[in-house]
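A single protein chain has been omitted from the complex, and every remaining protein chain is retained in its original position.
Then we have subunit A:
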Amino acid sequence: MQSVARNSILSEIDHCNKCGFCLPACPTYQLTGSELHSPRGRIAMVEAATRQEIEWGQGIEESLSYCLSCRACETACPSGVRYHRILEAGRTALAQHRPRRLSWATRQILGTVKHPRRLRRLAGIGHTFRKWPMPRALLPLLPLTGYQAAVAEPVSPISSKKPDVAFFEGCVMSAIFPDANRAAQNLLQRAGLAVVTPQGQGCCGALHLHAGQREEAVAMAKANILAFEATGDVLVVNTAGGCGAMLSEYGELFEHDEQWATRAQRFSQRVRDWSTVLRQQPQEIPLAGSGERVVLQNSCHLVNVEHAGDDAAALASSVPGDQFVGYPGQDRCCGSAGTYNIEHQEWALAIVTAKMADITALRPNRILVNNPGCHLQMRWGAEQAGDDSVQVEHLATYLERAAARAAASSQPTQGGSPDGAP
């Protein structure tokens, strides 16, 4: 490790008092009870390797690679340790000392997300061939497949001079869950906001960064910053907690890049989750439920990085006629974690199985999500749990249906715009 980087990471590590407050927040510690798989343990491993007390070898590789990067430990940490920086520094150093080839499946995903059309095709093919035996190498990709989006009709757009928000689509969201993006756009417009979707945007780069492909991530980030500079200083909204977190940390990604630091910082300051924007909008949208019990699987990055998990929960519980059931693990990682459920399928399954056990006990009709990874993971979890009565759905799609239902019932005879927009 370079000595500047070494000192900067050791000074970050110095803030860790080893108090252990992170332990109950960490899903892998909960799963294993092992310090090696806890935030405090991973920090200790990076410290020891940095100080050359241990090798950058198998031990630290195991410790770091099983981290979900859910960042729940950062929220729990009383000392404000920026764990993700230590983790990333550790993973970067590890990649140098111990180059590791990602699995075929992960490489496919990292390649495909850059090409939304290919991604959409993969999801479609998956749907067709789902019931057929698949080659072994393709098996890890199964959870990605089989979702059939039912995209709502767009509500009539707000005709305003300039847009109020710029919409970030996200690669997986636009390829596999276009329904959620459309729903969020509709809701924002129902609330009186003009939405624009800038050209030239692409994948946020989070998957690449977390897989150690920093250069790829940086290139993607630059493209996005450029695309959204074109819209002026309006808020950048999106429907995926994971992407939102990455976008809101572009500033950090470029902090040592003189040319881009300010621009990235400025971009990141504009990033909001759609639910935050909608919740803060004074114009209330009438909603109507249908007697369902719903639970929320909050995106951990929305909760722990954007600190906006409360907005999602508030919206999820705002539908009259439905019953929202909160539970203690609502904000806890589902085990999806980017490509984690492909790289470490066994652990990802154990985590989602434990979560499904909690959720099943609540007997919900619907599990609401706000991140594509969580969406796929929770579907996989429900399937594994043999629970086909429960639907997994993006929060936006759920709310949009409730809004449409309310609009329809308030204007039963008119066939026109259900949005109530002026």
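Quick notes on this structure:
In the analysis below, contacts are C-beta pairs under 8 Å (C-beta built on N, C-alpha and C of every residue); 3 or more make two chains touch, one makes a residue touch a chain; residues count from 1.
Everything below uses one rule, namely that contacts and distances are computed from a predicted model.
According to UniProt, the chain absent from the figure is "FAD-binding PCMH-type domain-containing protein", selected among "Roadblock/LAMTOR2 domain-containing protein", "PaaI family thioesterase", "Carbohydrate ABC transporter permease" or "FAD-binding PCMH-type domain-containing protein".
Check A:Gln58, A:Gln148, A:Gln199 or A:Gln259 against the missing chain and you find that the one touching it is A:Gln58. Among A:Gly33, A:Gly111 or A:Gly326, only A:Gly33 touches the chain left out of the display. Looking at subunit A, the residues touching the absent chain are 11, 14-15, 17-21, 23-24, 33-36, 38, 41, 44-45, 48, 51, 53-55, 57-60, 62-63, 77-80.
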